[in-house]
Structures are given as C-alpha cells and as structure tokens.
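Heads up, one of the protein chains got dropped from this complex, but the rest are sitting where they should.
A and B are the chain letters, set down in written order, and residue numbers restart from 1 in every chain.
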Amino acid sequence: MTQLALFLVLAAIAVAAAVSLILQRHPIHSALSLVVVMVALAGLYLLLDAEFVAAVQIIVYAGAIMVLFVFVIMLLNAGTEERTNLSRAAHYAGIPLAALLLVGLAYTVTRAATPIVAQPTPKDATRQLSMLLFRDLAFPFELTSVLILIAMVGALVLAKRDE
Amino acid sequence: MVPISYYLALSAVLFGLGVLGFVFKRNIITIFMAIELMLNAVNLAFVAFSRALGQLQGQVFVFFVIVVAAAEAAVGLGIVILIARNRQSLNVERVNLLKL
Partner (left out) sequence: MNGLFAQYPILLVSLVKIAVLLFILLTALAYIVWFERKVAAHIQSRVGPYRVGPHGLLQPAADGLKFLMKEDMTPAGADRFVYSLAPILAMTLALTTIAMIPFGPATITIFGQPTQLVVANVNVGLLVIFAITAISVYGVALAGWSSNNKYSLLGGLRSSAQMVSYELSLTMSVVGVLLLAGTFNLSEIIQAQSGFSWHFLPHWNLFNPTLPQVLGFFCYFMAAIAETNRLPFDLAEAESELVAGYHTEYSSFRFAMFFMAEYAAMITVACLATILFFGGWLSPFPLGPLSYWTRYLPTALFAAGGIALVLHGLRYRTALGRVTLPVVGLALCALGAACARPGIIDVIQGPFWFLAKVFVILFVYVWVRWTLPRFRYDQLMGIGWKLLLPLTLFNVVITSFAVVARK
C-alpha cells in the first residue's frame, strides 16, 4: 500500500518535471527539470530494490552529466527561446494528438507485457551485480572504459580553440 | 506490490515526452536533454524487467547505457560548442546549410 503511494508520488513528480522540461523557455530551467526527473527515477529504482543503480544514477547521471549540461549552458550564455509563430492548427491539434500518442504508447506497452510474478530480490544484490560485471561481462566493461577515453579525447579536440 | 506494467507505462509516457521535446524544441541543448530523457525512460524499463524476472542483467545493461550516455553527452556538447561558435546561435533552424 505504501509502495503504491510512493510509486504514484514519484511517478507524478517525474511526469510533471518531464512536462516542465518541454514547456520551459530557458534551457537552464529545462536542465533543472531534467535533474528532478533523474532524482525521481532514482527513487523509483530504490522502490524496485535496485539500490546500487539508484546511487550510480545520482552520482553519475544527475551529478556529473547534468552538471556538464549546466556548465555548457552557462558558458554559451544560452538565452530564452524565441517565440515562433506556429500555425493555429498545429497549436490546437498538436496537444490532443500528443496526448493521444502518449496514451497509445502506454496502453500498447502495458497490454503487451505478459503478467510476470516478481521474484524476491537477493540479499547481497550489489555483490552479485559486481560478480556479473567484473567476471562474466569483464570484456564489455573494459570496452566501455576505452569508449570513455575516446569520448574524452574527442571532446577535448572538438572544444579546443584553433590558435 | 506495484505491478510491473505500471512501471512500463510510466517508462512509455516519459519516452513519449522525450520524443515530443525532441520534435518541438528549437534549442540544440534542450533537444539533447530530451534525448537524455528518452535514455532515462529506457533505463527505467530495464530495471523494472530486471526486478520482474529476478535477473541482474537488466541492471548491468543500465550501467552500460549510463556510460554510453555520458560519452555521448561529452562529445555532443563539444559539437554544440563548435556550432555555437560558428553560427553564433543555438537555434537548430539556423544550422540548415551543409557549408558552415
């Protein structure tokens, strides 16, 4: 019962923040809304007994990647978006069609999912997760570290000024 | 106990909102953030299924998605900085020439 209440609260926060991301005019406010979405999702991961993934989501995603976004917005001095003159039809038909898209997506996904009984979680999930990551999937893990190295070098080369 | 289909519905709604943001916004950085929202929605679906099936592969894949999102954000924002320097604007409608 408390789980359902917590789920509804966190889901409402996540959806409200996602809507706010689309509706805000200044990119900094969109970035802050995205941070709220990520923190709400971390709460949902905690509800799903994935505590390590929740912590990693906040440390890496909300605490480093979004900080990068915020830095770039501040450095580029991004201002508010200009108002375009969309046609009236797009304005009045767009929103109901968008709502229809969302509802249709949600309905299709939930209808297609076969009813699965949730298994009880193991007590030392972090230890099993690390065994999986460092023993069975060690090669993809090392590949991701090479990927990050490539991305670092690429970002440095791209953002350098030619002088 | 919350049924897994609720989590999947939430994931679908967040993904749809990400698509909407991607299509309708004109600031490059906001479009990028909509892409990150889509990735987050997919992560939620992975973790929900990992819980439902009792396997931890779903959570491992979430790690990889987060790592790839980090790498993509770094390189993508580097490209955004270059575009902003060259076109003096962050509006995607201005980046419509093949020649910079």
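The working rule: a contact is a pair of C-beta atoms (placed from the backbone, for glycine too) under 8 Å apart; a residue touches a chain by one contact, two chains touch by 3 or more.
Remember, predicted model here, so these are calculated numbers, not experimental data.
In terms of the touch definition stated at the top, the absent chain reaches A within the entire complex.
Among the residues A:L32, A:V103, A:L133 or A:I148, only A:L32 touches the chain that is left out of the figure.
Of the listed residues A:A12, A:V67 or A:L149, the one in contact with the hidden chain in the full complex is A:V67.
Although one chain is not shown, part of subunit A still touches it, namely residues 26, 28-29, 32, 35, 39, 51-52, 55-56, 58-59, 62-64, 67, 70-71, 74-75, 126.
What we mean here is this: only the chains that are shown with their structure count from here on.
For the pair subunit A and subunit B, the distance between mean C-alpha positions equals 6 Å. Of all residues in subunit A, only 3-4, 7, 11, 14-15, 18-19, 21-22, 27, 30-31, 34, 37-38, 41, 44-45, 47-50, 52-53, 56-57, 60-61, 64-65, 68-69, 72-73, 75-76, 78, 81-82, 84, 94, 98, 101-102, 105-106, 108-110, 113, 115-121, 125, 128-129, 132-133, 137, 140, 144, 147-148, 150-152, 154-159 touch subunit B in the complex they form.
Subunit B makes touch with subunit A in their complex at residues 1-21, 24-27, 29-30, 32-34, 36-37, 40, 43-44, 47-48, 50-54, 56-57, 59-60, 62-64, 66-75, 77-82, 84, 90-91.
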